[in-house]
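A single protein chain has been omitted; all remaining protein chains appear in their positions.
Presenting chain A:
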Amino acid sequence: MSETTPAKEGPAVTQATLVKKAAPKSDYKPADVSPQRRVQRSFAVRLWSIRHSRLLEWFYSRFADMFLLLHPLWKGLGYGRVEAPVKFVEKRVKGFMFDCRMCGQCILSSTGMSCPMNCPKQLRNGPCGGVRANGNCEVEPDMPCVWVKAWEGSQNMVHGDKILTVQKPVDQSLRETSAWLRVTAQSAAARETAAKANTGAAA
């Protein structure tokens, strides 16, 4: 855990600083952020979403119900066929609202509406030990820690205690797929098995 490299004497510099200093000089100096941040620089909307996590939670539960009502339609058209247009919308909407990374297994409701895939370490179960004293990220010093925000967001939510669930590791094979459709299909299947069990018990 001692991740320090303090030299024996004097103000120490990290190996990374030495490596950077030794790099060949050039006129083009890209911004010193992680490649992930280069894709998406600002996070104002994301923070707004976290502040309004309760509203979004309410909205999403209505929205999920509506998607489930449309299950026969999705099934009729074929889930495979509707995936492309639904994913197109989902990617843009969630990308704008939450800086979604399309992991395909959305857990926003369990993380206070703060997308954990924006964490440079993509932690899905809580903050790492490196959170700065001001609540910012250790990797991106100017960005608030995704999990500090997640904790704040979850405090506002009705089912905020979902943050206590231990999340399974990300299934990388589901990236760039629609989480909305997956959840809908899963709850439809769960509903059917429950109905079957009920009729079975009645008979």
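Note that in this section a residue touches a chain if its C-beta (ideal position, glycine included) is under 8 Å from a C-beta of that chain, and two chains touch if they have at least 3 such contacts; residues count from 1.
Rule of thumb we're sticking to: contacts and distances are computed from a predicted model.
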Protein that the absent chain corresponds to, by UniProt name, given "Methylenetetrahydrofolate reductase", "(2Fe-2S)-binding protein", "Transcriptional regulator" or "2-oxoisovalerate dehydrogenase" = "Methylenetetrahydrofolate reductase"
Where A:Gln105, A:Gln167 or A:Ser187 are the choices, the one touching the absent chain is A:Gln167
Which chain A residues touch the hidden chain?
-> 1-6, 8, 10-12, 14-16, 18-20, 34, 120-133, 135, 138-139, 145, 147-148, 151-152, 164, 166-170, 172
